[in-house]
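First the structure, in the form of structure tokens, and then the observations on it.
One chain of protein is taken out of this complex; the other chains stay put.
Coming up: chain A.
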Amino acid sequence: MARAIPMPFFMHRHADATHSPGRTTRGFMAFQFKPEVMLDTAPLLWDGIELTIIITVLGLVFGFIIGTLVGLGRISRNRLCNAVAVSYVEAIRGTPLIVQVMFLYFGLPLVLGIRIPPVTAGVVAIAVNSGAYIAEIVRGSIQSINTGQMEAGRSIGLTHLQTMLYIIWPQAFKRMIPPLGNQFIISLKDTSLLVVIGVGELTRQGQEIIAVNFRAFEVWLTVAIMYLCMTLTLSQVLRMYERKLNARTSR
């Protein structure tokens, strides 16, 4: 009558150490892997996958814009720009994303007097969070370009801005791709933390399905595979893009 509560397998072994092997096997059999549950679960996760992708893409687009501006602020000679950029990066890097998310969703509305929809809060959180890391990627890549490039640009009469735009940025951008890819993957996985504010992304949807069918093993495994499919696709796309960029400069 009672549902067998699956116990971790090592506990069974320990508890049954003195008993007959038959009982060990029976205790072990209490959990039955049902692959068909995974097949049933997969289509139910579709909406969650969609939302995860939407939040990731929007978050990263804004994150890249924030990151570029802040990264440029980090290398600017303007003291104020620099101070603002450094504070932002340190504040975001130094606090957990989950705290940022809850602060944004539960904390800020108390001050602002407006409630932010969960998905919007999620996009903002991912943008603000990834922006700090992308700022460091942008700064590092630009600073890694030999100063001789700036001098050469200036020596033929290009302005500082033109040299940045036509000479430094294209070279720096190429160097940004691998670390950006890394950040994209991290941010994609970070969307799972939005579960705490009730955003119906992939992890949340997995949770809800388990609440109905109690098949934690199959459902979480399916959810994990879905994340893996997305991150593998992402890194594959980035690799192809990088190859394309490299091919263009060395024919």
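Here is the rule we use: a residue touches a chain if its C-beta (ideal position, glycine included) is under 8 Å from a C-beta of that chain, and two chains touch if they have at least 3 such contacts; residues count from 1.
Criterion: contacts and distances are computed from a predicted model.
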* Asked: Missing chain's UniProt protein name, "Molybdopterin synthase catalytic subunit", "SoxAX cytochrome complex subunit A", "Phosphonate-transporting ATPase" or "Glutamyl-tRNA(Gln) amidotransferase subunit A"?
  -> "Phosphonate-transporting ATPase"
* Asked: With respect to the chain omitted from the figure, which of A:Asn82, A:Thr120 or A:Gln171 is a touching residue?
  -> A:Gln171
* To do: Out of A:Asn82, A:Thr120 or A:Gln149, point to the residue that touches the absent chain in the complete complex.
  => A:Gln149
* Structure fact -> Note that chain A touches the chain not displayed via residues 146, 148-149, 151-159, 162, 166-167, 170-171, 174, 249-251
